[in-house]
Each structure stands twice: as C-alpha cells, then as structure tokens.
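Structure provided below as structure tokens; questions to follow.
Excluded from the complex is one protein chain; the other protein chains are retained at their positions.
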Amino acid sequence: MAKIAYYPGCSGQSTSLEYDLSTRAVCRALGIELVDIEDWSCCGSTPAHTVNHVLSAALSARNLALVEQQGMDTVTTPCPSCLSNLRTAAHKMEDASFRDQANALLDTPCTTKIETLSVLQVIAEQVDAETIRAKVVRPLTGLKVACYYGCIMNRPPALMQFDNHENPMAMDKLMGLLGAEVVPYPLKVECCGASFGVPRVDIVTRLAGKLLDAGRDLDADAFVTACPLCQMNLDMRQGQINTALKENFRIPIFYYTQLLGYALGIDDKELKFNKLCVNPRPVFKKLSELKEAAQAG
Amino acid sequence: MRIGVFICHCGSNIAGTVDCESVAELASGFPEVVYSTDSMYTCSEPGQEGIITAIHEQKLDGVVVASCTPRMHEPTFRRAVERAGLNRYMFEMANIREHVSWIGKDKEHNTNKAADLVLMAVEKLRRNRPLVPKSFETIKRVLVIGGGVAGIQAALDCADGGLDVVMVERDQSIGGKMAKLDKTFPTIDCSSCVLGPKMVDIAQHEKITLHTCAEIEAVSGYVGNFSVTIRRRATYVDWTKCTGCGVCTEKCPSKRSPDVFNEFMGTTTAINIPFPQAIPKKAAINPATCTMIQKGKCGVCAKVCPVGCIDYEQQDELINVDVGAIVVATGYDLFDWHKYPQYGEGRYPDVITSLQYERLLSASGPTGGHIKRPSDGKEPKNVVFIQCVGSRDRSVDRPYCSGFCCMYTAKQAILTKDHIPDSQSYVFYMDIRAPGKGYDEFTRRAMEEYGAQYVRGRVAMIYPHGEQLMVRGADTLAGTQVEVPADLVVLATGVEAAQGAVKLGETLRVVPDQYGFFVESHPKLKPVETNTAGVYLAGACQGPKDIPTSVGQGSAAAAKALGLLSKERLESDPAVSKVNLSRCVGCQKCIGTCPFGAIKAITDRQGKLKAEVIETVCQGCGICTVTCPQGAIQLEHFTDNQILAEVNALCPPKMNASFE
Partner (left out) sequence: MNIIDLTAADCDFQAEVASRSGQDLKTCYQCGNCTAGCPYTFAYDVPVSQIMRLIQAGQRETVLNSKSLWLCASCQSCTTRCPNSIDVAKVMDVCRHMARENGCVSERTSKLFTDAFLQSVEKHGRAFELGLMATYTMKSGRFFDNIALGPPALLHNKLSLKPHSIQGKEQVARIFERFRKGE
C-alpha cells in the first residue's frame, strides 16, 4: 500500500491522544503507511475561518506546502475539522488570485494542489472488506453501536465528496464488518455544539444531550465517533449534560479506531481506553459475557 | 421587371422616427422600381386596395412593402398581391418598424437604414420567381398518444367530429394519473366517477380503436400523411377472448408482483387487472414475476380460465397505421423524491408520495379507502404534508413550479379530516399557488373549516423518533424553527416530464425543453401546435397542468386536428429545398443532417446515388443547403443568389466600387 502523509491535528496531542494513537496502530495493522508531516502546525480550525478566509487558508497551506516539500501529493487526517480546513484551503487556492493572497502570508508558498482525505475515507476506500474481516480476532458480536459522524465529515457534499451527506455509512459498514450490531442512528450528521463548550456550554449540553437521547432511544451500548470535538462533547461533557438536563446518561463514547483496533487484537495500551471519561468497561463486560454465552450455547 | 414600393407610416410607429416620404422618394431611384409611394396604414383595407390598384395601373410584376415584421402581415400582403393576379412569392417585405423605428431615435440614420432595407428587398425581389405549392390528400384518421384525461378528451372530440381515432396507451388501462386519484379539487367530486364514463366511451365509440400496453415504435411521413408503427407488448392473454372475469387473478399463486397502479403500496398477482374500472377490462401477465414464464412451472391461470385465453408464448406485435394528424398527450411522471436524502431516501415507510396517499384514500385502493400508515397499519393522527418536493428547487434541477400541488395538498388535508375527524394536518408550503376558479377559496376552506395548520417554510429533515417521525421545518412567518412529531408524512412530489418523452420527441420530431416537456409553437398564440405540422400537444406533456386545463387542451388539440383534416387537400409551402441532381454526388450528408427526415436517397437512371427532397416534409430550415459540400441543394425563395444580392445591396463589393 502506498505511503500517505499524516496530519494528526493539535487535539491529537492532548484531548484526543487516544484517537491519534489508535489511528496509527490501526493503520499499521491494515498496511497503511502513515508518514508524519515534519513540523506541522495548526490548521487554524474554526477560529481562523471565522476571522478571515485568507488567514485560515494560509495556516492550512503551510502544512500543505510541507506535504509538497516531502514529495507527496495526498495527506490524511483523523480530525474532520482539520480535514475541512485543509480541503477548503486547497480548493480555494485553485483560484489564482486567492492563492497569491494566501501564499503572500507564507514563508514558503504552496504551489500544487494537495489532496486531503480523512483516515476514515482511506480505510473505507483503500482497504477491502474481506481484508478487514479476515483480521478480526475479537469480534464485536452482539454489541449495539450508534455511529455518529459529526457535521463536517461529509458536508458540504460538493467539497467533501465522500459518502452520503445525510446518511453516511462508512463507519456503519466498518462496525458491521467487526460483527457489531449497528443501530440506524438518525442524527448522524447533526451538530454536537462544536467548540461552544467553552464560550457557551449551555448550547453544547442541549445539542449533545439530544444526540445521546437519540442513541438511548435505540438502546445503543455505545457511540462510535470520528471527531475529537464530538467525542469530547459527548464523553467528557456527559456529566455536564446530565446536570444541565437532569438526565442520567452513561453511554461510552469510542473513537471508531479504538473499537476497530480492539477487534483487530491491538494491545489496549495503544488504544488508551483509560482516556475515556465515561467508563467503557460495561461494554467489554457485555462482549465477554456474550462470548461466554455463545461458547456455552 | 416592374417593381412597386410601398412605405408604411404605421401611424406614428414608423413615421415618428423615419421620414417615410424620403424613403419612398429614394426607393423610386432603385433598380427596376417604377412606382413608389407611402401610406398611413398599408395593411388597412384602403392600403391594400392601393397596392392592388397600383399593380393594375402600373402593370407591376413585383411588390415591396416596407412596414412591420413579416410574422404579422406577410400573409396579408401575399393575399393582396394574389388578388391582383400576381404570384404570392413575387412579394418582399422590409421590416422598418421592429428593425428601425422602434430601436433608433435618430431620424436621419433611421431614414437611411430604412432605405437600405428597402433596397435589399428590391434586390431580392429582382431574383424571385413564381412558386406554386403542391397539394396532396389527407388521411382522415388521428393518432392520440396517451390515454390520460387529456388524450381521452382529444380522442372523443375527434371521433365525435367524424374522424377515425387510434389511441395508443403505454399502460394496461387508460385513465392515466386521474384514474388513480380519489377525489378532485375544488369540488371534491369522485375522480373515477367523472372519468369512468369517458373511459367507457373510448371503449365503445365505433370510430375509436384502442391499443393499450402499446408504444410508438416509429413515425414517418408528413402532415396529413403520417405512417405510424405501434409496438404492442405481449400480455400473454388473448384479449379477443378475455372477458375480464378475474378468475385468473384470484387463483394466481404468484402474489408478489409490484402493484404499479397502487403506486407500489403493496403487491398484486402476476396476472392482473389493474383496477375495477380498467379499460379495457382485460387481464395481463407480468412476465418478470410469472413463475410459468420465468421457470416453466405453474400454469394455474391457463387451467382456471373459462375461455382458454392464456397464451404463455405470445410475442410483441407490430401494428402499422396511417394517420393525418397526431395528438401527443403523454402526461407526466412524479419527481423521484429519493434525491432528497434528508427525507430518508425510502428508509422510513411512513414517508409517502401524494399519489400514494391518493391510493390510501381511494375506496379501490389497497386499504379499501381507510387511511392506514404503511409501517404498522395504524390510523395516523398527525399528518404532515410537505409541498415543493422537487419543485422550485434549483439544487435538484427542478426550478419550475409544478402548478397543482398546492391544490391537491389542500384537498388531501380536507379529506384527511373527513376520514379521521380527530386528526390534525400540517402543511409546509412556500407560497400558495391557487389561481383557478374557486381555487383560493378552496385552500382557505382547508385552513378555516378543516383546521389544517399551514406553516410557511421548507422542511429540512425527517427522522424517526420512537414510533413517530420528527419533522423539523421552519415557520418563516413566526421566524423560528418548528418540529412536528408526525404519524405520516406526505410529500407533494413535483411534476416532471414523462419517462421516455425525449425519445418519443425524437420519433415525432417534436422538440422537448431542457426538462423534457414538449415545446409548443408559440407560448401564447399557438399553445397546442408544435413546430412539426400536423402534430399537436395536449395536457401535461407540454408542462405541468391540472385536470381542467388538460381537458381544455385535449379539446383544443382535437379542434386543430379537425380543422386540419376538414380540408380535402392540403397545400405544401414551396419554399423548400431542391436538389440539383447534376451536382449531387450522393454523399448523403444532407440526409443525416435534416432534422425532419425530409431527404431520401434515390438512384438515378445511371444507377448513381442521389438525394431527393420530399417537398411535403421539408420545413425549409436550410440546414441541408449549408451542409452540402457540393452546393447542390438550394432553398427555394432563399437561394444563395437571392441572399447574396441582399448582402451586396447593403455592402457593395469593393471590386465594383473601384472599377466604376
């Protein structure tokens, strides 16, 4: 399998360290060779594009230029926000005058169009289903999961060009391959509150609470996410949600790479389940009980 | 040649910015002009008499009138010169109104330009020659394509007017979309009760021949003399024997055929009569689901049929028929709402189309006229109607308004309350389009008497919420987001061109617009004519239309066909292409390029391939003349010589200038 440049994103260094580590472990297991971008910097995230589009593009383009300098033309990132920024920058810079404006802010300009793909897309499109199925050593049989994609993994569709933008299926299919029972989660692309957790926590508790509620309706054992911000809002803020909404949610929120890694038999140390705030132990307990029951039966 | 020139003032329309007297004076010096004058209204009775008198007195053999557009009065002046004894093609018109006086204010420039245009007309006229139209007999038979309400009306009017009619319908029964409706707006009268008798008339009228399960394979010929090939699909039932008793449909063990008539709400048997009032009331086998045809096992229908009409070996049949005129009434299809992923793409059984809802309301439908939602058969209490699904939406390439969805949605809201008194309807709309007689009052009734909640805004998403569907929309009048937990969601799916319309258009040489609706000859003055003589349009194949308008158009198209075929013989326009056989090399490029199929290949006496124009089919467009690499085809009345003479009049060749 071809090498691909890898952009972990800032949160991968702290709040979503487990996402970064499990992504690397899973890619290694599936034969995807990730090449770190040397000395990468922040893509600018949402704050940059809310201030100015040229500034935002330049912050992203510094990284695209690094990919170019490392002699590669495609970069992958686990984070949908980074994905969105890097893709938007590359797309806008196809316009010559915009490109000049953005490059004028950089020490080293970005001259070619670098393609950015999510790690999810790379796995979904470059690893065939049978390869994954054959590598499963700890199937998720009997586990009911709700796959939540977040608002910008697939939107706007004209820019993202991946999966169905109202009902994406990439993670559903992946979890299905691992043996999990995937519930038809209806709010796959509904926003969780994004980065308003800091300035307006009331917004996040309301929106993320609605998401948890829809998962509970379907009797899901756990959520599977692909976005550091979504995961944090649903997991780390679950207590805040419970307080604000007078609820009692206790739903573990995994990164899809963690469960994929688990099924592939990757060591728990690389998957860092201990980083999850809502205790995931009931999930593994259920899995082992189901396994025992199946063996006994 | 002795040419007379007549400059029209058109009141002040022309004379306001053109010095007409000067133009007449200038024209008197043009080649071969022996008489030149100006008049207030040349098209008026005295104006025309002036032309006729001048022709007689001045012994004119050609006339130029400089006035308005030839689209307006060329026929008028041609008749006038003909009355004076000249050939009607010895007449030319210069448009000094639309092309001069209405578009420029400078009188001096306008006057010069008008004189130039008159000179061009004179130069062309000098090269005109008398042309004589050919005449030919017409066939007193009309083909009606499509057996919906528009086609039915057209067929009955033609037949009552004394013409033979051949009706071709793609489905198993005639009746079209109207036969599927429960009630009709704004009177709430039963759709099949008003349509049924007309369908029976089609079956019983001695002048009407009906072919269902049939489509148009090929059309050739021209106005008055079309030759049509119809393909009738195998029904595997001998309809000359079938009595429509229905025993076969009761006994058929293959009960998983898609129920097309009921809009796929449930299934039906492989041998089937689509609905009780079907015309013709004959059974047909769906070969895709019949186990006898698929696997060679079963044969139950053949065993139980009391008249022995089942024929598993039946083949498609080609039927040839000659007709004088064609009425196209192929109707419409519904927009494929699955293009809106936010409405579930079919994942939610309780999101249905408006036409599916009609089948739920109808006593002959799959639920016997009781509103039961598809998922669990429960009676819905909260029913949400979403309008403009596939209408007025550029993002799905449907920017046009489908016209009648507002009305049928109001009707369905009313009927919902009638069927389920403790129900509540919510209608999401953008604008209410109710311009017909009694229409706006009808939508008001839905709100005021039947309590339908009208909410102005689109719906962004539908998602399951327990046993219900959460509908999230906007109320733009209240300026907020709204949510409705619904038991059933009905999508007012928009209208699009019938499947296969573009292909049929190619067969008939009728042009579809970018959305597949057939284009009429003139949007105001020729609404049912097409640019192919003898082919007329009726109903929604031309654009979205409700029932009254479709019926009106059916009658209008019939009147056109009756008018056309009331003449014993028709004249063809002699301004058509003509092949110079000695120059033609038989390359056949013209045959490929002709949009009307008016050129055929012939072999001359030496056995060489040549092209020949079928004069009655040629529409005089001139494409062949510019295609021919040999310059062997000329368009009569618009020959290269005539057109170059006009060009030279406007821009005299430099050679002449330098040698003179």
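Every chain is named by a letter (A and B) in the order it is written, and numbering of its residues begins at 1.
Basically, contacts are C-beta pairs under 8 Å (C-beta built on N, C-alpha and C of every residue); 3 or more make two chains touch, one makes a residue touch a chain.
What you see is a predicted model; the values in this text were computed from it and never measured.
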Next on the checklist: Which candidate, B:Ser395, B:Gln514, B:Ser582 or B:Gln606, sits in contact with the chain we can't see?
Outcome noted: B:Ser395
Checklist entry - Of A:Arg99, A:Arg138, A:Arg155 or A:Lys188, which residue touches the hidden chain? => result A:Arg155
Checklist outcome for this item: Given B:Arg347, B:His419, B:Arg472 or B:Lys526, the correct residue touching the omitted chain is B:Arg472
Checklist outcome for this item: By the document's definition of touch, the residue of A:Ala48, A:Met72, A:Ala226 or A:Leu260 touching the omitted chain is A:Ala48
Checklist entry - Looking at A:Arg28, A:Arg133, A:Arg206 or A:Lys291, which makes contact with the chain not pictured? => result A:Arg206
Checklist outcome for this item: It is residues of chain B that touch the chain not shown, namely 342, 388, 392-396, 430, 456-461, 472-476, 479-482
Item to check | Touching residues (missing chain, whole complex) on chain A | outcome: 10-11, 13-15, 17, 39-42, 44-55, 58-59, 62, 104-108, 151-152, 155-157, 165-166, 189-191, 193-203, 206-207, 232, 236-237, 239-240, 243, 274-277
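Note that only the chains that are shown with their structure count from here on.
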Next on the checklist: Rounded to a whole Å, what is the gap between the Cα centroids of chain A and chain B?
Outcome noted: 53
Checklist entry - For the complex, which residues does chain B have touching chain A? => result 341-342, 345, 347, 461, 463-466
Checklist entry - Once bound in the complex, which stretches of chain A touch chain B? => result 164-167, 184, 186-187, 214, 217
